[in-house]
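A short worksheet on the structure shown next.
In this view, the complex is presented without one of its protein chains, the others remaining in place.
A, B and C label the chains in the order they appear, each numbered from 1.
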């Protein structure tokens, strides 16, 4: 039994994948446009990563901002806005016995920060 | 074949559910905090709804802001910030032969704007 | 007398300019990353413009998204994220007898979406 049993009509695997999609999209749409420079990036990455960990079912998270892209985008004021090509993230979600690993990162051929399911594993505890 | 075939390791059903999670979380984290009042709500709901329609695989979308809650939250300046208890949304996503209906809305017993999978249907076209 | 008299230590002119800065930055940081395509732009511009109108002291507002830039940034999925080079806005704020016009738009030489004060007028009513 979980808190939310009555609210869902899908399998455990589907639920786990749904939660993974939520986490990546939350990250992207929450932080696009935030001010970043070469000094505050570590702190900002840490906060984003820990924010993901605060969300339900997240077991692991990792967030990266591409230093080279930030450097190339710096305005004359020495910082830039967080944008789609510079952000990547991976999250591991566990819902009951299903573990999902999902990733977001820029795909040049699609001109798109694609969010994707890397792995769905059943792993009885 | 779709554009993104090579990037995913999951079933069509799981993919469709993943996309639905992305859409609801995008909406929530993009627009929380936006200024709303009784005059601009229609326009804002329309823009949010059409924003969802711009995203991949979305077939239908609906967004609602609760007028009563907005009214009760209005500041002395006659508007308030969009907040979690007042926003609800439904989205229908189709990935190949799978159609997923997902919903977000406040659940008082959880004190939470729960995003949930309402239906997963296989529907060969 | 206004609602906020006791909270400020500055002149009316300074107050008006402060409010103008707030409005442009609200717009920028609220909407960066939102999904836009050639179909939903009119609706989205209208919502952003009306959102500014909902905020205190705003008398006029205008928001534009550059169609050419959107076109050039469209992903393989036919939409893109709202980004700094494509957004511009103008706002007219009146605080008591002072009217301020402020503008935000991309400045290539600064690589920056500069927010600026165009005009401060005293205009007794």
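Simple rule for what comes next: a residue touches a chain if its C-beta (ideal position, glycine included) is under 8 Å from a C-beta of that chain, and two chains touch if they have at least 3 such contacts.
Note that the structure is a prediction, hence the values are computed from the model and not measured.
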Residues from chain A at the interface with the omitted partner, ascending: 3, 26, 30-31, 33-37, 39-40, 43-44, 46-48, 50-56, 76-79
Those residues of chain C which, in the complete complex, touch the missing chain: 3-4, 7-10, 13-15, 17-26, 28-30, 102, 107, 110, 114-120
Touching residues on chain B - with respect to the absent chain: 28-29, 32-34, 73-77, 80-81, 83-84, 109-113
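Just so it is clear, only the chains that are shown with their structure count from here on.
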For chain A paired with chain B, centre-to-centre distance based on mean C-alpha positions, whole Å: 18
Centre-to-centre distance between chain C and chain A (centres being mean Cα positions), rounded to whole Å: 29
Junction residues of chain C - those touching two or more other chains: 33-34, 76-77
